[in-house]
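Everything on this sheet refers to the single structure shown next.
Excluded from the complex is one protein chain; the other protein chains are retained at their positions.
Right after this comes chain A.
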Amino acid sequence: MLVLENVHTHYGKIEALHGVSVEVNQGEIVSLIGANGAGKTTLLMTVCGSPQASSGSVFLEGRDITHAPTASIMRSGIAIVPEGRRVFSGLTVEENLHMGGFFNSKAEIRKSQDHVYELFPRLKEREHQRAGTMSGGEQQMLAIGRALMSKPRMIILDEPSLGLAPIVIQQIFEIIGQLREEGITVFLVEQNAHQALSLADRGYVLETGRIRLHDTGANLLANPDVRNAYLGG
């Protein structure tokens, strides 16, 4: 589904990714864990084409998107939930969702909107509330719902647990599991390594711009190095 081959990414002269190869297969949940500054967000941004990879290639469903413009990548069946939620705080919940289905027909929007409300009944309750006035967990639900509005085949989540209460994180991860049931491929980037790895089919460990480890989620959880570095021993 999504393949990164030996990707190098630069911010100006500084190289942030030193040849990263990652593969996400259809229907999987793949987690990418790593410390602050390891390059997790850079990797996601490279997939989205902002900044573009300076060498190596990115393939989405077999199509080379390494040098495609961001807007066209984001319209081709992939959706991203950006770090820190980034809902449109002045718009209502409903308007936020409609923005998510910007390029779809009205009928499609209505259908996906009902579906999102099914996944997150909480959003239905707050349909006409301004997004900025909601709690962090609700905003995260809205951000995920907004990403789902374009009916993506693959969804990328950047730190969905950031700054949320443990119980809310639990709910969010349940929903992510549910997305896999629906056949949506999930690429999850997390600092919350334990939860991310228990849910994932496979996982990658990113360290200072390089992939250090790559294994199934369960194996990584059991790996002593990973336990030491990311799970607190």
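Please note the rule applied: contacts are C-beta pairs under 8 Å (C-beta built on N, C-alpha and C of every residue); 3 or more make two chains touch, one makes a residue touch a chain; residues count from 1.
Following the convention adopted for this analysis, contacts and distances are computed from a predicted model.
One chain of this complex is left out of the view, and of "High-affinity branched-chain amino acid ABC transporter permease LivM", "Transcriptional regulator", "Protein EcsB" or "Protocatechuate 3,4-dioxygenase", the protein name its UniProt record gives is "High-affinity branched-chain amino acid ABC transporter permease LivM". The chain omitted from view is touched by exactly one of A:54, A:129, A:198 or A:219, namely A:129.
Between the chain not shown and the residues A:32, A:48 or A:211, the one that touches is A:48. Note that of A:74, A:116, A:141 or A:206, the residue touching the chain absent from this view is A:74. For the chain left out of this panel, the touching residue among A:99, A:162, A:218 or A:231 is A:99.
Residues of chain A that touch the chain left out of view are 48, 50, 69-75, 79-82, 86-92, 95, 98-100, 102-103, 125-130, 146-147, 150.
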